[in-house]
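Yeah, one chain of the complex is gone here, protein chain that is, but the others are all in their spots.
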Amino acid sequence: MKIKAGIIGATGYAGAELVRILLSHPQAEIAAISSVSFEGKPLSEVYPSYRTLCDMECGTQEEVVEKSDVIFAALPHGLSQELASQCAAAGKRFIDLGADFRLESEQEYQEWYGCTFLDQELHKKAVYGLPELFRDKIRGKELVANPGCYTTGAPLALAPAVKNGLVSTKGIIIDSKSGVTGAGRKPSQGNHYPELNEGFHAYKVACHRHTPEIEQTLTSLAGEPVTITFVPHLLPVNRGIISTCYARMLEGVTFEQVRKAYEAFYKDEYFIRLLPEGANADIHHIKYSNFCDISLHYDARTHTLIAISAIDNMVKGAAGQAIQNMNILFGLDETTGLKLVPPAF
Amino acid sequence: MKIKAGIIGATGYAGAELVRILLSHPQAEIAAISSVSFEGKPLSEVYPSYRTLCDMECGTQEEVVEKSDVIFAALPHGLSQELASQCAAAGKRFIDLGADFRLESEQEYQEWYGCTFLDQELHKKAVYGLPELFRDKIRGKELVANPGCYTTGAPLALAPAVKNGLVSTKGIIIDSKSGVTGAGRKPSQGNHYPELNEGFHAYKVACHRHTPEIEQTLTSLAGEPVTITFVPHLLPVNRGIISTCYARMLEGVTFEQVRKAYEAFYKDEYFIRLLPEGANADIHHIKYSNFCDISLHYDARTHTLIAISAIDNMVKGAAGQAIQNMNILFGLDETTGLKLVPPAF
Amino acid sequence: MKIKAGIIGATGYAGAELVRILLSHPQAEIAAISSVSFEGKPLSEVYPSYRTLCDMECGTQEEVVEKSDVIFAALPHGLSQELASQCAAAGKRFIDLGADFRLESEQEYQEWYGCTFLDQELHKKAVYGLPELFRDKIRGKELVANPGCYTTGAPLALAPAVKNGLVSTKGIIIDSKSGVTGAGRKPSQGNHYPELNEGFHAYKVACHRHTPEIEQTLTSLAGEPVTITFVPHLLPVNRGIISTCYARMLEGVTFEQVRKAYEAFYKDEYFIRLLPEGANADIHHIKYSNFCDISLHYDARTHTLIAISAIDNMVKGAAGQAIQNMNILFGLDETTGLKLVPPAF
Partner (left out) sequence: MKIKAGIIGATGYAGAELVRILLSHPQAEIAAISSVSFEGKPLSEVYPSYRTLCDMECGTQEEVVEKSDVIFAALPHGLSQELASQCAAAGKRFIDLGADFRLESEQEYQEWYGCTFLDQELHKKAVYGLPELFRDKIRGKELVANPGCYTTGAPLALAPAVKNGLVSTKGIIIDSKSGVTGAGRKPSQGNHYPELNEGFHAYKVACHRHTPEIEQTLTSLAGEPVTITFVPHLLPVNRGIISTCYARMLEGVTFEQVRKAYEAFYKDEYFIRLLPEGANADIHHIKYSNFCDISLHYDARTHTLIAISAIDNMVKGAAGQAIQNMNILFGLDETTGLKLVPPAF
């Protein structure tokens, strides 16, 4: 029998991407979807791509919880906590694509999001769902905080170096560039076609909310506090994030050592593709897939490691990873329904 | 046991797209691939998207024929005839994505392509593989001429009207707009990024080689000679073709009648999505899928039918349709491996 | 002394483009600008491109009228009539980039725009400002109705053939493709970057408001009623319109004759570039300039003339043409300030 999956916030981009992937998942089916803005409308009216494939009507949050074994929530921050409680009470698994359960420190959550933890117990039960780094902790859980997009690609690029103590934990710089879907479906002046097309700029420089989340992951790997400088930019493409990460290699460490550490660290990971020397991670090669491509580079003149990762922000950076987490929760092979082939063009 | 599929010309765009789709086909597997330009190289070196998914090396044409049950050829015109003979001799099925077997009239083939029929018998055995229009003729055949991109979208937009005698066969105008992949993988000045980006223009105005092929299909449907005016344009997008087709409705025919005829004609076709009134066919909604979306419009002031179709030129207009034909040849459900979900963005 | 030019609706795209061109006009200066949405804000805050070049604050409509010799209005239809009266009363010249004064027939204006003529006298004084076709009528006038974007490019492509009676006035089809700026500055779902990017579709098929305006121009040239079929499409580029126009050539007329007629018709026109045989009009070659490139093609098989024009919808299709009209009204050389070089890329 198939897993009954429900999607709350199905008409946002992350919700729509969950639908796309679940439609081909061999062991799950979409049981119900909800949307505040489009309640009562078929999803295929909102996204004509899905005509004949998902003409299901958007219902209410309650209906979704009731009909589903696992609930994916793709909601603005602040709206998931109460919902998570309801799911917990109903014995349903809950995978949150929002930010509410990602930060372990309530203080940081308050500082960056301006909200508090409504239910401390629930927060303790939540697990941070970045499988390649924290797989063992995810198994058997009921509540997964699915990482954000930047917070998936950048840590994956740096993890083996940080975990193995090959680079300084001081002075790490992450310069990221994201496709537009990261900003969501709501039209705005900045995402109006003629003003973004042929443009490029940084935004939320050194003050983006993903900063503490990346630090939390790196700190956990390093075993000591890591503070980063993080600057995101907006790319005129639909999908994909490149994170160019700069870390000073410790004295005596060679690039050869670093490369070996990455190979060992990721050798059994289906979704991580460590590129051969000379190749450059490119969003073109991973789009529409759950892959994270990583290329390693060395600046001998300044003994700096430059690790670059490419992910599709809506797949490995959102919906795909959420389904990867679902597979873990339900004891399926982690790649089930996720062997998505990135198109060659 | 899975069908062993071979691809000749695997490093061109149509070949690469065959790979993408076959990788997820539940009842076929890629047995061998060939490429003149990249012989001896792994496909994933040419297309890094396929790293770990298809690292198979490009071999020779002969190897492909030997190892496969069905051979897909994605070659420039003129190169398929000899190959088709070899396949026929070896008892292999052959699906030609090139132009050599599409035109029934050798005279037209000479006029538009400057080549002759090498083996008349073989040409008689060939069938034109547009399943929605000629399914019954395809079954049981060994040699399929897969239609071109424009020659799929435009006839599908006009077929029900022409077949049912609802429009004049005189004065049909087809104004098509195609994504760049239609021009192939070879770099050229015209497809150099800075000169195509933010540009748009017609090309081969009223002299494109797909003209006689479209006419052949419409003539066959109409039961009388149809001559069209066909103008293709180049869109600054990767994929997709919109064909805006103009046909004068016969006196007394109502738009209501026309719509009903389309509904009846396509009611059992999985890959044809006839859009509701008010909707416009958009390449955004079909890309990466095998769908052909059709929207119908009526200009009451001039009693003109405007039928617009949208297809992905590399899927329904090439590789997807080729696999649809393979499914027919091997007695599979026509949609096997082709229920590709067009992404919402 | 320089002409004092005022812009009402300066923060819309047409307004912003007027600013761009006027900033380099040697015999005009921007005296005042207004905007309802951004009153009190410097224009360069709305358009950071203009920082240090036009930091002028947006004022009120009244201020603009008072301070200017000529008033450009870039307003939604229905809002120009009263303003035109005020300008007339104040003895100011008025160039309307909106639709209120374009149609001579009040009945058509009612039918397509749902409004009535407020002041019949004023409408009689208005002149339709397509200089290449109606230059003599524009001279000495006070009130110019600046044509719309589609209504500039399509008539210019057809004018010599229609005026010289070389084509049938029946069955003319105009298939146009426009860049996104034509839809204005206001964000909408359809112009949200991820939903337009890599997309393409027709809209307002056979019911776009520019239809009667094109017909009015062609009728005036033909000396008999012309009814057209007009289908606009939305291109994923910022600027530019291609209009592919199909007209049946009359019996006995040769393509040679047609070409000669175009050469004669446009031989003294700076802004019209009739392309040599084999070339295709391309928006890439005219963007940011006031040029209209025209390429002529002949379908011998159906004796059809295919005339294709390319204009920048915001320049020759809006602001540039408005300034061309200003130059005429003030007795300047028509090209003053308009010798804008279209960039090569």
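Observations on the structure shown:
Here the chain labels run A, B and C in written order, and each chain numbers its own residues starting at 1.
Definition applied: a residue touches a chain if its C-beta (ideal position, glycine included) is under 8 Å from a C-beta of that chain, and two chains touch if they have at least 3 such contacts.
Predicted model, so just to flag it, every value in this text is computed and none were measured.
Contact with the chain not shown here comes from a single listed residue; of A:Glu45, A:Glu108, A:Asp175 or A:Glu269, that residue is A:Asp175.
Note on the undisplayed chain: of the listed residues C:Lys141, C:Lys177 or C:His285, the one touching it is C:His285.
The residue touching the chain not shown here, chosen from A:Lys4, A:His297 or A:Lys339, is A:His297. Although one chain is not displayed, subunit B still touches it through residues 13, 179-181, 185-189, 191-194, 196-198, 236-238. For subunit C, the residues touching the absent chain in the complete assembly are 13, 16-17, 19-20, 23-24, 47-53, 181, 198, 238-239, 273, 275, 279, 282, 284-286, 288-289, 293, 314, 339, 341-345.
Where subunit A meets the chain that is not shown, the touching residues are 171, 173, 175, 177, 194-196, 198-203, 205-206, 227-229, 231, 233, 235-240, 242, 244, 246, 248, 280-284, 287, 295, 297-302, 304, 306, 308, 310, 345.
As a convention for this text, only the chains that are shown with their structure count from here on.
Summarising the inter-chain layout, the chain whose CA centre lies farthest from the centre of subunit C is A.
Between the Cα centres of subunit A and subunit C there is a gap of 47 Å.
In subunit C, the residues that reach two or more other chains under the touch definition are 194, 196, 198, 236-238.
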